[in-house]
Structure formats: C-alpha cells, structure tokens
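I have a structure I would like to understand better, so I am pasting it below and will then ask my questions one at a time.
As you look at this complex, bear in mind that one protein chain is not there, while each of the others sits in place.
The first chain written gets the first letter, and so on, giving A and B; residue counts start at 1 in each chain.
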Amino acid sequence: MNEVAYIDRANRPLYFYAILYLAFLYIPVLFLPLFSFNDNIYIAFPLKGFTTQWYVTMFNDQPMWAALNNSLRVACVSSAIATLLGLFGAKAVTRYRIPGVKPIIFVIMLPMVVPLIIMGVALLILVTRLGFDLSLYTIAMAHVLISVPFAMATLMSRFEGFDPSMEEASSDLGASPWSTFWRVTLPMVAPGIVASFLLCFTISFDEFIMAFFLGGTDPTLPIFIWGQLRFPQRLPGVLALGSLILIISFVLVFFSLWLRRWGVEDTKSGI
Amino acid sequence: MTNNDAFVSLVDVSKHFGSVVAVDHLSFTIDSGEFFSLLGPSGCGKTTVLRMLGGFESPTTGEIYIDDAPMSEVPPHHRPTNMVFQNYAIFPHLNVRANIAYGLRYDKIEKAEVARRVEEALEMVKLPGFGERRSNELSGGQRQRVALARALIKRPKVLLLDEPLGALDKKLREEMQLELRALQESVGITFIFVTHDQEEALTLSSRIAVMARGKALQVASPKDLYNHPVSVEVADFIGQMNFVEAQVMDVHNGNAVLDAAGLGKITAPANSDFVRKSANLIVAVRPEKLVLSTERRSDGQAAVQGTLKTSAYLGDRNHFYVSVDGCEKPFAVVAAEAEASGEKPLDRESTVWLSWAENALILLPHD
Partner (left out) sequence: MIKATTENATPVMRSSSWRGRLHALYLRSDTLKGFTLLSPTLLVMGLTMCIPFGIMVVMSFWTQIGFEFDTAFSLVNYVEAVEKPMYRALLLRSLTISAICTVVTVLVSYPMAYYVAFHVRKHKMVWIILMTVPFFSSYLLRVFAWKVILGYNGVINSGLKGLGLIEQPLAFLLYSPTAVVITLAHAWAAFAILPIYISLEKIDRSLIEAATDLGDSPVKRFLGITLPLSMPGVIAASLMIFIPTVGDYVTPALVGGPDGIMIANLIQAQFGLVNNWPMGAALAFDMMLVVAVISLLYIWLTRKVTENIA
C-alpha cells in the first residue's frame, strides 16, 4: 500500500496540463527576447541571424533614457508613499479593534477591481478642474492610488503572521511605542516592507493607461514605448527594451513574492 | 489584615468590550510577596484582569493601584510590572542573551553589568550556556524559562504570569510548578498567576481568587477555599464535592438540624447568617470525608444506607459511587487503598453504608 494518501496520488494528465499551461503562459512573452536578437527589421519567421544591434540602437536613444529616468523617479516616489500608507493601514487593521473594519478594507482595496480607465478619467477631471497641470506628479499620485491595495495586502499578511504579544512584550519590558516599533516591529516586518516596495515599484514602472491620461510633457517609459509603436522600423528596438524590462520586473516580483513569506511561520500555504 | 500590606489593589474595576462585560465590579487586594492566582474557566475574565494589571487594557471603570500608586494613566512601559506571556513572545530575531537583556536598556545599566546579570538570570532559570541560541532552537519549556528570565531580570515589583504552563506536558508542568514556587520564594517578588487548572492553583498559591463571568466568587487561601467554600459554584469548581438539598428545622448553639433529601435528619455546624429556620439550602461534603463500610458502624456516627454503583481503582486510592434513595446524584466517596482492602471486596449493587463526622458537612446557600 502506498504511503501517499489516496486523494493525493500524482495525477498524470493534470500534471501535463499544468506544464502546458505554464508553457502557454510564458511562451508568447518569450518571443520578445527571441526576436530582439533577430537580424531582421520585420518581426517574422524565419530567424535570420543573431545580432545585438537593436540593443545598441536602444542604448543610444536619448529620449528613451529620459523616459526611463522619469519612470524610475515616479516609481520610487509612489512606491515609497504607497508602502508607508500600506504599513500604517495594515498595522491599524490587524492590531486594533476598529468597528466597520471589513467595509473599510473593501474601500481601500477597491482600486484593484475598478477599471483603470474609470479612475484615470475621474482623476483627470479632478486635476484639471482644480487647475493643476498634468505632469509626473499627477502620474505619481495616480500610481499611489492603485498601489496602496497591493502594499496593504502584502503588509497585512506579514502582520497577521506575527504575534501581537511580541510588541506587548517589548512594551512590557520598558520600551516606548517608538522604541518598540524600531526594535521589534520594524525588524519583523522588514521583509514585508521590501516586498511591498518592490511590488509597488513594478506596478508603477509598468503602468500605462493612467500615465497616458494623467501625463504631461514628460513621458514615462510605457508612454515612450507606446509612441514608438507607430513606427515599424523602431519595433525591434522596442523589443530589445521590452525584453530587458520584462526580465528585470520578473526578477523583482519573484523576489518580492518570495520575501513576503520569508520568516513568517508557514502555518498555511497560499498567499 | 490592615490595608498597609495591600500591594496591589483593584477597586471596583470593570471592563467592557462593546456590549460584553468581561470584568464586573471587581475589588480585591494582593499583599506584597504573595503568590496570588486568578483561577477560573475560560471566559471568566482572569486574563483580562492580568492584562489590565500590566497596562495592556484599561479598565472601563474603577482603579488599579500598585504600591499605592494609581495606574490609570501609566502605560505598560512605565509600570512596575513585567509579564510572562502565554506563548512566551520570545523575539525571533534576537538570540537568548539579547532577549533577556532587552529590557535592561531602559534601566540605563552599563554593558558589563548587563552581561553579568544576564549570566545570573540564565543560571537562575537553569539554562546556562544557552545564550547564543535562537527561539526556534528552543523547546517549549526552555522558551518559557527564557521568558521568565527576561521578565525577572527587570526586578519588577509584580510579576504577571498568563497561564505559562498551559502548553507543557503533564510531567514537565509539575516540575515547573515546583520550580516556580521555589523561585518565587527565593526572589520574594509578588507573583500574580492566571490559570484554569485548579490543582495548579492549589499547589502554587498563597491565595486564590476564584472567578466566573467577570466576578470574583471567593478570594481565600487554598485551604480555606477547599474547606470553607462560600458557594456551590466555588465548592464544585475546587476538587470534587457532593451536594444534597436540605431544609433547616432548627438552629441552636452553632449547630443546625436539617431535613436532607435521602439522608433524613442530620446535624451540621451552622456559622453563617443564611442558616435560619425553614431556610432551603445545600449540604455539601467532600468525598474523602465520607466513610464507606459494608455494615453500619457501631459508634453512633451519622450514616445512611446506599447501593454501590461503580468503583474505580486509581492506584493510590479508590473512587466509589454510591446511590442513595431520595438523592438525585450518586455520592462520590474517596478511600485510600489501605482502608478499602481491609474489608471484603465490594461487588456492584451491593448494599453499603456511608458515614460521616458532623463537622465534615458544609452548609451552602442556594444560588
């Protein structure tokens, strides 16, 4: 008799399905790097030869660097703010008895399901009615809005995994609230903070539609790419850029999701 | 006892969580150097009381005094108390040494002295050489000792312990109970201990507050609680007890004559106000105070006939259950091995006699 429980027997067909699924998930995206090294201005089979010229062209493109710079700045600022807000919110919601906490969490998580175009439109109207100019600041503001739910979810799971009596014990031993935060809470939540920051960074860095609505004269990288798409001869360069972005964001997100679980007692699997 | 000895006082303390009343107008005092236990079933409010003492909850009404100082505006980190938490709360990102030394930073003690005290603390809880270990490298019992050391090193005026032995297995728990008592006696600090295990409370404490539904039912020494409970609830909670309904026929000279269900006319000491003529009350007697015999004793002691229903052999003693006509529940009788083996073996359904001394009976009011 097998040691493995009856219901947990390995299931061959499902296994193949899973592999197939992952393949279909990743392969279309893998075409980008594939053709970025292809010596052909048209993105089509058959493959003509290996070249790195597209990467070189892209490297020399000044507007690209400007857009990249903009994206980095917007992403850093919005992730920092979103993570901070997520930190306060997560601590408040997991450590204190707040009446009506479920509706409050629902409201904070709303941006995750509302179509981005609605939020883009609404924010655009608000900003222009208030008389502000569209700029990187308005984009950053929009990015904070859509990142906070993710920051909060990441940090809530981190806080839930760590025993509140730790902070009480610290307080009991003489630490002021600030000291407790610094010596106990922060070290224990730190992986969650890093994970949240990385997640929000990726979201902001890749975000297109809201930047499209709320951007001014300075483009973010996705806006820049969008602009390039109407020129067929620029396409391979876009592929090169896109491939690099994909690889970096994959690594960042992988790392961030990994960190969310690090150090937390694995009492239940799942996110 | 004069009030001057009162080290910790709760004055009309209540705690409400929304509409739930967790603690209901509690007032009692704890003396310096006592090992005081809060005993009761889950939900009785004992942990809430402890947390209010530590400063983690604030009373909804009422006041708490420690060493004559009111605590209402004193946050946990300024209180002269330290707590050993139920799940120990050992900081996972620090090693044992750093854990124990954690609180000393706020007492402004220099490094050399801190190191010395940590070593001393480790010796005291019998964990020498464990300094470098981390929380996940310790067993439950070891973590508990680290938590103790961490709290005691601060030399608090009061040590609060929240069911610290609950997670340990029976043998370890009994060992730790004795160690805790020895520790408290040597250190001399007031211990306030929360538990739901009445045996544990009886073993460790100088006085116990029996709690239920947010109220203190009785606050007394283990002996007083056992021999002179003030209510059926307390009597039933501590150890085993037999109860019989009775009505008072007459009271004189500190004795009451009662008509008890199943037992007939009996006499018992009467030293409370509620024992008046015609009053309905409960007669209670401990199982070990009942004597079981196959024949009626000839010394004139009060006795009643009954039928043996079940018996259980527990090694050092026997438990018998005897049903008596007119009594709802069978009587529990505890007899030491030696006593029982002297008689011929007792069969099920055999006729037996229960006898008792008058002053073994306790009179309790109806709820």
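Methods note: a contact is a pair of C-beta atoms (placed from the backbone, for glycine too) under 8 Å apart; a residue touches a chain by one contact, two chains touch by 3 or more.
Because the structure is predicted, anything quoted here is derived from the model rather than measured.
Undergrad: Where the complex has a chain not shown, which of A:Leu72, A:Ile108 or A:Ala190 is the residue touching it?
TA: That would be A:Ile108, which touches the missing chain.
Undergrad: Any idea which of A:Ala67, A:Val148 or A:Val184 touches the chain not displayed?
TA: A:Val148
Undergrad: For chain A, which positions touch the chain that isn't shown here?
TA: 5-8, 10-11, 14-15, 17-18, 21-22, 24-26, 28-29, 31-32, 35, 42-46, 85-86, 88-89, 91-93, 95-99, 104, 107-108, 110-119, 121-126, 129, 141, 144-145, 148, 152, 199, 202-203, 205-209, 212-213, 222, 225-226, 229, 238-239, 242, 245-246, 249-250, 253-254, 257-258, 261, 268-271
Everything below uses one rule, namely that only the chains that are shown with their structure count from here on.
Undergrad: List the residues on chain A that touch chain B in their complex, please.
TA: 97, 163, 165-166, 168-177, 179, 183-184, 187-188, 263
Undergrad: Sort out for me which residues of chain B touch chain A in the complex.
TA: It comes out as residues 17, 54-56, 75-77, 81-83, 85-87, 89, 91-93, 102-103, 105-107, 150-151, 154.
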